[in-house]
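These notes concern the structure reproduced below.
As you look at this complex, bear in mind that one protein chain is not there, while each of the others sits in place.
So, subunit A:
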């Protein structure tokens, strides 16, 4: 039985070199050559002045911006250095309280708007970094953003439509709106 010790150690060494060094280096080299932007985090803006990552949401709380999903990361929300979900169960009173507070914040920011709130706008995402909201959640916020920016709801709505992504290939995933890109467009950083 002990005659297998030597091959065990040597095999581990060779597999470590192959799958732990050569393989990740080969993938990194190919990825940086073929897909340099994606491999480095899909950053928006320029290298000198990055505006954020297209794939990672940011926190928005002012009325003139579209708000993203609630985020459970700590110490601040949308902490891209420490992803986390809330892990609150469906019967946890803390979840119910949190959802209630989020509904109140939305209502307070736009008191005349009384429609039912789309669920994704008041529930924490899995990653705490979800860059998207549903088209329903974007539509819900149009009146607030339009008022705060003194724009017509129609022109805000047109922007929302422009930043609404359909299902990939028409089939996969869910339709969604990229909150950061939409807000950058409102600020006229993106065309």
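Just a few scattered comments:
Everything below uses one rule, namely that a contact is a pair of C-beta atoms (placed from the backbone, for glycine too) under 8 Å apart; a residue touches a chain by one contact, two chains touch by 3 or more; residues count from 1.
As a working rule, contacts and distances are computed from a predicted model.
Per its UniProt record, the hidden chain corresponds to "Potassium-transporting ATPase potassium-binding subunit" from the list "Tat pathway signal protein", "Potassium-transporting ATPase potassium-binding subunit", "Tripartite tricarboxylate transporter TctB" or "Pyruvate ferredoxin oxidoreductase alpha subunit".
The missing chain lies against subunit A, touching residues 1, 4-12, 14-16, 18-21, 23-24, 26-28, 30-32, 34-35, 38-43, 50-56, 58-62, 65, 69, 76, 78-93, 95-96, 99-100, 103, 115-120, 122-137, 139, 167-169, 171-176, 180, 183-184, 187, 189.
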